[in-house]
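Missing here is one protein chain; the remaining ones are kept as they sit in the complex.
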């Protein structure tokens, strides 16, 4: 994440007209031995092992938080209190309570002109942003159904080693929170409609894994000892969701889908059309126009590299695709513009809080035999 | 269905070596005015408006039942009692109780050398039959997860007219029973594992539809009057399933998937590989071999027209695809061979009964707030 | 071919309304030992080892000629002279001179109400017939360029055995005449424009092959002796073509395209759109509409199983594909209708003759260092 974020901060103003020019001032990290090299590589002017130094530095305007989820709350609250704009990676926090506190702080800060954004960067994929625009413009008509999957396979191998991502204390959640969160956010954003209830099931298909010599996550095998450790988070999450207004959606987040590397798929079916996306082909959007002349209907593969597509005009000629890191660069673009224009960027912490409530409701439903469970806001929010 | 079945009976022995040669003797139907023309077109020697004539005819060996589900039980029982082999279209019956009675009769008849088969013809798609063989041979390793969808779109239009298929009294069930049944059967057959429990949700996304002048089903628009009628079956079914041994599967059957014409999809993910199929490309099977050399892994599009693929050697040279009706022809091939060899064909009525129990459990789960619900066999069966 | 043709004759009137009902009367063949079994399997009432018996039989109306190319001329001329309608497989003949004689005979017979058709059956693929209709209706606008390939791979293995298809004396030509002929016909038919000149290159990439014990063709390995025999036809043909009006096309026919099983591809690019087809996905047509709203343009995958698509309404519901043999069934449908209606079916022998002239021009160009070579009709034709 550090590599992707710093690349975005270095690159955004080189391709987009921004009201302000980012500078990478201080990289905060825990390991003093590797920090200087990282700062050199990523282009930061200085380093610190105390994140408080960043929050307190009067020269710093924006704090970008890529730390594990259990530290998000503390850093974010301090940064907002100190008047820094905040980009906080997803998930916003490891619990709904923490997320509520952060969202409240962001609301309060916004009143002071301080901006907050949560890092659901996939929203900035041109194809998905274009899909959302089509839905908003009525291209699909009345929404009939939603389908969302996030399929990976790096845990299908029972001997893939244990990592901190599979430890509930550190990671908070498994496939549900890590990748399921993305498709929850995307569906709500593209349809413009919150999820109100869910019925879900979680599973840990491979319940123990070899201990890794070092716990570096994401498939790094490291030195593996003979002992097996307990996986304490889900590796598979299946759930149905009901959106405000009644539309049903099927959701799946799994790391057991052998052969699917990063198949983050969203499909919106409507009365007059559909849009469908798969991140494994991130430069394409499939659209179906049910109002096209009979005989000529079918899914159209739109190669979202035309000037008409969001973000695309800043880059290469038609037909030349973008990569994963562009989603972060676009996130920076939108944040910096919001700061410059004095507007609130999206996704807000409230958006991220709602995602977290959906995930919590899936867990609650799972614990209740998968019964339909409401995604309830707090009373305080209901009063607003 | 009549067109497809009669084509299969006329064609099977022209391409496959069969121990017996089918003859189309009597077409039974309700409408005396159209019956003769239908028999002429389909190649039957005679006709009757009393199905009993077929069952009683000593010259007839096989009864092929394509009538609506509410008549299956009576005809089947009579035919089996009369010593006829029976091919009964799916769903086996409109209720579990009826299906149980039929399965019991089939078991009893089998003891007398009378064969029964239920028409889940998709099993005879070469790509799916090959996928099953791969799973059976261990290609995917230990199964980790299952994914099955049957997506159609002919009800996404709110003004598609009412038909008997949308009337619970006549059709018994909607998307769940009509198309969901196929993917339930396929998953159980390919994995060789029954579904033991489900958590499901049904919906009728478009609850009223224009009355049709005539009720002919499957999108036929006919004359539509102004009045709207109540749809009394589901048009969308979402459910999770737990297979014996614990594997989870996500299932979806819907007629709201705008743009998806006949996307019957099954994907089996395992520890060492995957197989994936979509009926919209019925001559292809996607397979993933996790044991292939690093760097060369990926989904392989197998064009299942090689001599090694089930049924394919009887047809055309490599690379020349088959169509929908071949699934029926292959069904006839397998039935006639079973009759000739004195073996029991598949899917048995017991297989079909279990499918029906799964569907019933989905409905029960839906009525219970989508709670996990066991697919319970009767005590009698448990004793067997 | 016999299996496919007889299937078509048995099946056409079962799905289409025809003015006449075909009956399979006499199967002519050379091997008296296998003939009776073949007639039984294919559904013929009788057999003969003298093709003349067929031509002379007053009960026979249509002669369907599936013999090797070197016998087409004699049988066709006799059949037409005897007042039989003729379906002659492609290539029409093994030389332009023979084809000219046959085309002249067909023209003369047409004046007497006798119909002739050459078996370029791919024209009857619904997707291709629909593509042609779109081009005719102006969907692609002014044609800018044409691209056609027929890629197979069964000769990429240097040890695939010798067959009669690789012997110039028997087969006349190799990849060019056998598969290249199809794409030449399709391009001329879809664009409605004849090819006027070509620049081509032929090659025999694998010049010797193991002798097969029996020479049965198309990849059948049979018993292979140690000796290698000379391949006397091309296995690869590359050519550029200029259509009347000046449009350029690139053509390729090869049996060296490892992994391509039956990739017969045609793409027409125009000023306002494109159509593209690949027989490996024969139920799909890709269409591109350059007049669609900016941002929504892309290739649309039309699943040509809708009632609006040629031939499709006679078969299955939307989304249920057809197979290779349907192209023959549709050919029979069109021929029988033409006979019933007293019209001339297409492709005519003149169409087939022009294909043959194009192939001959490719060979002439190859012999002349690939120089552009005119496809010249005879003086007689120029006078007509």
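Chains: A, B and C, in written order; residue numbering restarts at 1 for each.
Just so we're on the same page, contacts are C-beta pairs under 8 Å (C-beta built on N, C-alpha and C of every residue); 3 or more make two chains touch, one makes a residue touch a chain.
Source: prediction; values computed, not measured.
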Of C:64, C:153 or C:334, the residue in touch with the unshown chain: C:153
Of C:47, C:254, C:304 or C:329, the residue in touch with the unshown chain: C:254
Contacting the left-out chain in the complete assembly, out of A:76, A:94, A:149 or A:305: A:305
Contacting the left-out chain in the complete assembly, out of C:270, C:295, C:310 or C:347: C:270
Residue in contact with the excluded chain [from A:71, A:318 or A:343]: A:318
Residues of subunit B in contact with the chain not shown: 130, 134, 287, 289, 292, 294-303, 306, 308-309
Residues of subunit C in contact with the chain not shown: 140, 142, 144-145, 147, 153, 156-158, 199, 201, 203, 205-206, 236, 238, 240, 248, 250, 252, 254, 256-260, 267, 269-274, 276, 288, 290, 297-299, 368-372
Subunit A, residues in touch with the chain not shown (by the definition above): 3-4, 6-7, 10-11, 13-15, 41-43, 152, 154, 218-219, 260-263, 279-283, 303, 305, 315-326
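Here is the rule we go by: only the chains that are shown with their structure count from here on.
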Copies subunit B and subunit A - interface residue numbers shared by over half, same or different: same
Centre-most chain [mean C-alpha coordinates]: B
Averaged-CA centre spacing for the pair subunit C and subunit B, given as whole angstrom: 37
Inter-centroid spacing, subunit C versus subunit A (mean Cα positions, whole Å): 54
Subunit C residues counted as touching two or more neighbouring chains: 303
